[in-house]
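Removed: one protein chain of the complex. Kept in place: all other protein chains.
Up next is subunit A:
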Amino acid sequence: MAGLELRGVRKDFGSVAVLKGIDLSIADGEFIVFVGPSGCGKSTLLRVIAGLETATAGDIHIDGAEVTRTAASDRGLAMVFQSYALYPHMSVHQNMSFALENMGVPKAEIARRVERAARMLRLTDYLHRKPGALSGGQRQRVAIGRAIVRDPKIFLFDEPLSNLDAELRVATRKELAALHAEIGGTMIYVTHDQVEAMTLADRIVVLNAGRIEQIGTPLDLYNRPANLFVAGFIGSPRMNLLPADAARMPRDNFLGDAVTVGIRPEHVQPCAEADADLTVQVDLVEQLGGETFLYTTALGCPGDLKVTIRIDGQSALARGDRLPVRLRREHLHLFDSAGLACRPDPIPARSHA
């Protein structure tokens, strides 16, 4: 296990800059998730850390030692690939023991480590099988097992759950969390699925267009997005972002210089007409049983202003219904003309309580 430090890491492919100066410190034993839209550079950043791509500029330090130009095989890291990248002609046992054979580990020790990992990942009955004879979830576990047996300094995961179906993804996500709790290694995990990011991470790194937008704990990012990008990216359904003058709120005592107001769907509340900040018309109702999402259009506002509302429980509202709503002041996020969150932060210290 080890910590990782990136200083001004850049990666260019020809004239295209994919990483535009990444500074990041990861502590020993942390579970860090890189999240961002497609093409934001999160997988490239992971591959640069792994040594599969060479950084164009900047330094990478693992446990204090500079490894920027060190070969991938000499960095002591293990990676779980999106496609699992298992050796199709080798059995599960051979897949897991291959790296140890390369390292010259004695056979008895190899057998011990493989058996331990197989037991941990419930693969003991499949050790003689080839990857082609395994289900997606089992292959995924073999890929993780292959990483575990090496006892690496840092585990790297490149969207490891994206090829699994929804049910298996949830189950494997829980297993990964349990695994981190059990072996306690430093883990860096790339995903575009914010549910994975929110549930697994100690800290999330939000990337956009080759830059870090914000680093923080999952609730930090949810409750105190540093800018419009993070506000819109973290949370599902996404945060409502409205022009500051759309709501009937007195500018002087609350909004200040804010240009954009952000509010999460669960913080938009139906209310009496007299208390309303907005009146909306329902376009679509999604009943999920325990909660209901209303996709609406604000009335009396310039443009086609969409507002998403989350209501606990079930709702009798239907398409075309009009609804006065109130934006809960204590949960408003204010952004200036540059898209940065206005300070003082509208969220009180309660979010860290």
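Assume contacts are C-beta pairs under 8 Å (C-beta built on N, C-alpha and C of every residue); 3 or more make two chains touch, one makes a residue touch a chain; residues count from 1.
FYI, contacts and distances are computed from a predicted model.
With the options "ABC transporter ATP-binding protein", "Alpha-1,4-digalacturonate transport system permease protein", "ATP synthase subunit b" or "Acyl carrier protein" in hand, the undepicted chain maps to the protein name "Alpha-1,4-digalacturonate transport system permease protein" (source: UniProt). The residue touching the chain not shown here, chosen from A:Ser25, A:Ser73, A:Thr124 or A:Ser236, is A:Ser73. The chain omitted from view is touched by exactly one of A:Arg69, A:His89, A:Lys174 or A:Arg319, namely A:His89. In the full complex, subunit A contacts the hidden chain through residues 50-52, 71-74, 77-79, 81-83, 85-89, 98-99, 102-103, 146, 150.
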